[in-house]
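Of the protein chains in this complex, all but one are displayed in their positions.
Entry: chain A
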Amino acid sequence: MLEQASASEDGATDKRLHLVPDEVVEVGRMEAVRRYDILDTPPDGAFDRVAGLAARLFDVPVATVTIVDEDRIWFKAAHGLDGVSEIGRDPGLCGSAVLRDDALVIPDTLLDDVACGNPLVTGPLGVRFYAAAPITTTDGHKLGTVNVLDTKPRSISSEQTATLTDLAAIVMDEMELRLSALRTVRQEQRAAEAERAAREQAERDKAAIASFASTLQRTLLPPALPAVPGLELACHYHTASVHDVGGDFYDVFPLPAGKWGLFLGDVCGKGAEAATITSLARYTLRASAQHTDDPVAVLEALNSALLADVWAGSRFCTAFFATLTPDAAGGFTVELATGGHPPAYHLTPAPPETGSATHTRVEAVHPKGGMLIGAFPGARFASTTLHLAPGQALLLYTDGLTEAHTSTGTMLGDEGLTAFLAARPASCGATQLIEDTVGLLHALPEGASDDVALLALSVPTPDQAAAATGAGSTAHTAAAPAGEEH
């Protein structure tokens, strides 16, 4: 600009002013240059061939393809200019050519007011002839030029000028092709990036949901069974999928006058809906048990609560509810009510003469007539009373245990479970009973395909109690937290 200003004092004012870049046009032009992302890219056969072709067609020593940057002229291809990659953006030659719509032809640079001051003219190269066609985008921005230079003055025909313009158009076409390829690659990169981000997000969400379900599950289960003096308690809980909140539930909790309440149940269904019923069932059973000694009345209260809920008649469960009362003989009186739940098993060590295969007498505890809870208004529930003596055990479970498939493809069933219980010693206590039953499930080819809850209670004999702790409390609690099995 300084050079331009000083040159203007020499005269020929009109022509030189015309060559000063318009600020708005220049901003748009530079945006276009950046859009094609070509500056400082490595040499490239296609552009080198255009420069070489131009030199041959015009029979000149030097031909170049240039891109005009803000403050420099960069050579994308330079035929006959070894080792030169860019020059300053001085006016007169390329710097002026990109300000015009048509080709710039300077037959003799020394006779041109502006070009005569250009370093290419005044310097060692001594350019005397210069002709350039602008590389023009479809929206009219001039990115640079295709130009030919000679060290002696010459003139060219209008056909040759048109040829130079065609070469510039070829360069433009090539750049358009590259830009569209570049865009495709960038789009693919962006799509791949977006896909990767989405996948990562999905994995994070999945982990968050699993963690939420697991947390929710824990809130629906007792964190640990309480220590009940004179009773060994053990439980196991397994959900078929970590994504599903299971519908099985159980709890053991203290009641007034030294009694204990106990329940185990199974909500028909899975997921969040089942979980709300599980939650409602747990709190209703615990609360009702504080107001009545009758286990049947507790189940009736749950039936009413489920029918009063918004899902009236469409969400229901099966459950056992029992009260445990310690008796003078060291055992417990168990009053047990059922609402449509599979039988519980009362286990007694079998006398030695019964035979070697049977170690345990197994009695199904299934009061007749207990109905599904929450399905029918006025549903009836049945109860029974049993005595749990020292050495005996009681096993409660959900149907995920009896519906697990054996290696023959049939379900374990009541028969399979009964046979299993009869063949093992009953006197080992609740913890061992749960461990053995979990072992039975794991030994099945598919394990448990549904949720499984197991709750066992046993009354240690005085000998066992003494051996276990020496003295004092004999309560044991073994709880397997949710969802750890798979």
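In this section, a residue touches a chain if its C-beta (ideal position, glycine included) is under 8 Å from a C-beta of that chain, and two chains touch if they have at least 3 such contacts; residues count from 1.
Simple rule for what comes next: contacts and distances are computed from a predicted model.
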Open item on the list: Missing chain, UniProt name, options "Phosphate-selective porin O and P", "NADH-quinone oxidoreductase subunit I", "Anti-sigma factor antagonist" or "GXGXG domain-containing protein": which is it?
Closed with: "Anti-sigma factor antagonist"
Open item on the list: In the whole complex, not just what's shown, which of A:Pro21, A:Gly265, A:Pro295 or A:Gly340 touches the removed chain?
Closed with: A:Gly340
Open item on the list: Using the touch definition from the top, which of A:Tyr36, A:Trp74, A:Phe263 or A:Phe316 touches the missing chain?
Closed with: A:Phe316
Task: Identified contact with the non-displayed chain, of A:Gly52, A:Gly80 or A:Gly269 - done: A:Gly269
Open item on the list: One chain isn't shown here. Among A:Met371, A:Leu388 or A:Ala430, which residue touches it?
Closed with: A:Met371
Open item on the list: Counting contacts across the full complex, list the positions on chain A that touch the omitted chain.
Closed with: 268-269, 313-314, 316, 318, 339-342, 369-372, 375-376, 379-380
